[in-house]
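Missing here is one protein chain; the remaining ones are kept as they sit in the complex.
Here is chain A:
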Amino acid sequence: MSHDAEEHLPAGGVSPDDGAADWGPLSSLPGNPMMWILILGELAAFGAMFVGFAVARAFDPVTFDASQAQLDRLLGGLNTMVLVTSGWLVAVAVRRRVSGRSHRLAMIGAMALGGVFLAVKAVEYGDKIGRGLTLETNLFFQLYYLMTGFHAMHVAAGIVILGIVTWWDSLENMETGAAFWHMVDLIWVLLYPIVYLMR
């Protein structure tokens, strides 16, 4: 692994005079600016889902609160801790990459915790489906499966992205992969209280 002049480039990994595209204000963000466009889009999509969920609850709080009581808040909280720990490992890996130290173990640990998150989610889904709580049960469970399922797909994609940037580990790649993973982390930190706790 080489640690060359890229470590000293501004955030975004692009030198002002190397002929690369000028991303304007996006150039000051860590990683590839395209990833930040994706992050803003994802935040808008999940934000709209969260507001939609709150509005749906306001129209039928009795059904929503009774359905929410069927969720396992402890498993949801455990998964939050798993994901923020994975995010910490990724952030540590990027800092170690910047300072030229070994970072692959931290990245592998982060991916493994992503796998733990998905395993816990599978246990949750299995329990709900086993008790007959499916997409067809009511609007709460439709939204629960939609939002947590969409997020779980992002976790799965994030594990693949982390694997790619662990292998091709330029600083810009690492920062770009880390930005996606932290976005996944951030969305769960907001999703968990809205779906599992608010009543």
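Simple rule for what comes next: contacts are C-beta pairs under 8 Å (C-beta built on N, C-alpha and C of every residue); 3 or more make two chains touch, one makes a residue touch a chain; residues count from 1.
We adopt the following convention: contacts and distances are computed from a predicted model.
Remark: of the listed names "Cytochrome C oxidase subunit IV family protein", "Alpha-ketoacid dehydrogenase subunit beta", "(2Fe-2S)-binding protein" or "Probable membrane transporter protein", the one matching the undisplayed chain in UniProt is "Cytochrome C oxidase subunit IV family protein". Contact with the omitted chain, checked across A:38, A:91, A:118 or A:156, is made by A:91. Screening A:109, A:163 or A:193 for touch with the missing chain picks out A:193. For the options A:47, A:100, A:126 or A:149, the residue in contact with the chain missing from this view is A:47. Panel shows chain A; residues 11, 25, 28-30, 43, 47, 50-51, 54-55, 57-59, 61, 65-66, 69, 73-74, 77, 80-81, 84-85, 87-88, 90-92, 94-95, 178-179, 182-183, 185-186, 189-190, 192-194, 196-199 of it touch the chain omitted from the view.
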